[in-house]
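With one protein chain withheld, the remaining protein chains of the complex are depicted in position.
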Amino acid sequence: MNLAVEIAGLRFKNPLIAASGTFGYGVEYEDVLDLSRLGGIVSKGLYMEPRDGNPTPRITETPSGLLNAIGLQGIGIRAFVRDVLPRIARYDTVHLVNICGDTVEEYAEVARVCDGAEGIAGIEVNISCPNVKKGGLAFGGDPRMTHEVVAAVRKVTRRPVIPKLSPNVADIAVLARAAEEAGADALSCINTLLGLAVDVETRRPKLAFGTGGLSGPAIRPVAVRMAWQAARAVKIPVIGIGGISSASDALEFLIAGCPAVQIGTANFVDPGVHERILADLATWLEQHGLDDIGAVVGTLEYPGLPGPCGTEVCP
Amino acid sequence: MNLAVEIAGLRFKNPLIAASGTFGYGVEYEDVLDLSRLGGIVSKGLYMEPRDGNPTPRITETPSGLLNAIGLQGIGIRAFVRDVLPRIARYDTVHLVNICGDTVEEYAEVARVCDGAEGIAGIEVNISCPNVKKGGLAFGGDPRMTHEVVAAVRKVTRRPVIPKLSPNVADIAVLARAAEEAGADALSCINTLLGLAVDVETRRPKLAFGTGGLSGPAIRPVAVRMAWQAARAVKIPVIGIGGISSASDALEFLIAGCPAVQIGTANFVDPGVHERILADLATWLEQHGLDDIGAVVGTLEYPGLPGPCGTEVCP
Amino acid sequence: MPANRIVPLVAREGLRGPYWLLTFRHPEIARDARAGQFVMIKAGTSAEPPLRRPFSIMATDPGAETFTLFVKEVGPGSRALGRLAPGEVAQCLGPLGRPFSTPPAGTEALLVAGGYGVAPFRLFAEELKRSGGRGRLFYGGRTSDDLPLLEHLGGTSTPLVPATEDGSVGHHGQVTAPLEEWLDSGAGPARLYACGPEAMLHAVARVAEARGLAAEVSLDPWMGCGIGTCLGCVVKVQNTDETRASYRCACTEGPVFDAARVRWPGEEVSRARRERAGFMA
Partner (left out) sequence: MPANRIVPLVAREGLRGPYWLLTFRHPEIARDARAGQFVMIKAGTSAEPPLRRPFSIMATDPGAETFTLFVKEVGPGSRALGRLAPGEVAQCLGPLGRPFSTPPAGTEALLVAGGYGVAPFRLFAEELKRSGGRGRLFYGGRTSDDLPLLEHLGGTSTPLVPATEDGSVGHHGQVTAPLEEWLDSGAGPARLYACGPEAMLHAVARVAEARGLAAEVSLDPWMGCGIGTCLGCVVKVQNTDETRASYRCACTEGPVFDAARVRWPGEEVSRARRERAGFMA
């Protein structure tokens, strides 16, 4: 049974990657699970400098969802490389760093540090965080800015560059193509949906920051749609993200065209989620007489579009 | 206790309106509840001619949500005016018609029929249906087209014109302003989020149409955010829609600035939802020493923005 | 009149496998329900799964003011029903839909049930008994595990003919085989009534067509509201006075349709898909 996939020249031993901001820096789970069993780990978003993040409350539950406005609290890329990386690099998994910036220059600067650090396999470019006042969504919502940030990162590193797209756009295909043209090796789709929850007693937002990013099962249909649209729009691989908490959820993205997926909020709900999905995926493949996970990727038969064989048109 | 609100010159006896496509033409509920207790009823979307709608399956459940691609099956505006309107007009509630069109001209034509029909209080302009190949979202996603459709409808009727905006846009404020400039009297926010659910066994979309529109509790945080953004962007009233199934849900929209709300998917889950919310709203107001629902509208204290008093700035 | 009701569970019997008999109290449903009608029901008010679920009314006891559902546990909605404890309540809308028609005098009602599709026929058999009508119930499944209601179908005047594809109980083969045998054996005038998987319904429709018999089938589409407003449950039907087929709500114009009027799926839609979807494309 082959569960390994290759994306942007990186070999993931399985298609399940821990999503940024939902798995800390990895070390937090050392005692809870075997990190080497993961396909990959994306670090919490990192700037050049440490960041306090937003005031609290920072998270609140919504129906089948989680609304957060952490605001990218973090230790900064240098502390990560110095203190954390040596500790996690010994786990045999693909270590990706999620990079952030207030400016295009900062993105490039953080990317440059990553480029020089042994053990960082690739760079996920967070141009889609809704919870900061500068950078983030301001870059990811505009194809020109997306192009600029990705090109700037591209210029300073030979490591795979994986922009993470925002769902808070009218047409994700436009952003996906902008990122591809700027030299991206793969895409991550999607970050959180911008949401607002109101505390009717205080008549203030439930989150101190105001709005927040919606994640979890609630957003899965939107995420699958966007990952599918992005995958159709570009030639580079698209990593699917959004509301995955079972093998069936993961398969929706794989079938829609994503060679790998990231698991976010489900880590909070069940720290054993990767193992569970991995086992269920293997069982599913077996039951379907398949011995390679790649055989399901991009096999969606969409009505009116050419089927996976490239010829059949579905009714 | 005053629960009545005035929007676009129409008096709603309470702020709870049945949303288009989730309450049929009203007649379906005649035996189940007293239609006169509703603040208003919006009809299923209507074109000039009857429409078959999309093939089945047309609906599927997602976590805390409903994904649908009905495709605006309907009897056409003339059959509605002739056969249905006389039957429902006798219920003392605000009767709104949700109008659709494949072309700008068709919108205007349907609006003209509405304008001539006794008993239709106002026109909701559906420029946001994700489940049709022409019209719908194609109009609602583009500020210029939004302006054109709304202006065309405005020209042929003196009845209140209420464009219904799509959430599948980058910045709803832009669309809201375009609709306002074109002469809208109020706005409805939001229609469904475009989503895709994949059947992993058949490897086809679960819905025969392919993508569908996501509604229900899952989308509420996105809907509240967008209704709030729209309300801040325009001077005309914004009717909040999306995931409301309790008084507290409705209050989120009211506090965020909507003088009224529409209830959609919750009608399927609980046909008595209006009565339940109405009772709970009254109790809530009483408990908070208020005797007018208007007193809560737009009272959200958003961090960094002027408070409801217009002077205080929240920390 | 259908209306929204809160119904307490009064009795709960676990059958073998994933099956439950759940008896709820509600005087009007118990009094008004006709065979083929259903309720939209949801255990408690939990938000997940969001929607109510359709279940046929299997039996009623107007005296005790109760009605009984035969529930196969297949997912979250049915599971939540199976977890209700007596005394707890469900949200319920019903009775809904068009029931099976009463067989004309002198006509034998041949009831064809597959799997949980047997539910309406228990009530149908009661109605036959009350009206003095004649009937015969063909009850099929893949194995005996699919016929958990076998022992609960006594007490009516309708003979029971089980059939299983693996021969573990009753007739060895599909349920239409003993049906055709019966028809071949020179039975008198008959009318077919079927409820079960779509493939079985279609087979029954073909049997009826070949023999010039009337047949009514109870369809099983996904239902959102049960009351004609979501338009999610539609099936393609062409009535005799119509020039073209159109989508009709199974919840209000059905779930029981004249088999000859149903536009059965053509071959362009894959069989696997139809069977999974369980209804007309």
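Each chain carries a letter (A, B and C) given by its place in the written order, and its residues are counted from 1.
Convention: contacts are C-beta pairs under 8 Å (C-beta built on N, C-alpha and C of every residue); 3 or more make two chains touch, one makes a residue touch a chain.
Computed from a prediction, not measured in an experiment: that's the story for all the values here.
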> Out of A:G140, A:G195, A:G216 or A:G240, which touches the unshown chain?
Replying inline: A:G216
> Quick one: which of A:N2, A:S36, A:T103 or A:T202 touches the chain that's been left out?
Replying inline: A:T202
>> From the list A:L10, A:L66 or A:M226, pick the residue that touches the absent chain.
In response: A:L66
> Pick from A:G76, A:G119, A:G183 or A:P271: which residue touches the chain that isn't shown?
Replying inline: A:P271
> Please identify, in ascending order, the residues of chain C that touch the omitted chain?
Replying inline: 46-48
>> If the hidden chain were put back, which residues of chain A would touch it?
In response: 21-24, 28-29, 31-33, 44, 52-53, 55-61, 63-66, 68, 70, 73, 199, 201-202, 204, 208, 216-217, 245, 265, 267-272
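Following the convention adopted for this analysis, only the chains that are shown with their structure count from here on.
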> Among the chains, which one keeps its Cα centre farthest from the Cα centre of chain A?
Replying inline: C
> What is the identifier of the chain with the smallest separation between its Cα mean and the overall Cα mean?
Replying inline: B
>> Using mean CA coordinates as chain centres, what's the gap between chain A and chain B in Å?
In response: 33
> Considering chain B alone, which of its residues make contact with at least two other chains?
Replying inline: 63-65, 202, 204, 208, 216-217
> Among the residues of chain C, which are close enough to touch at least two other chains?
Replying inline: 47-48
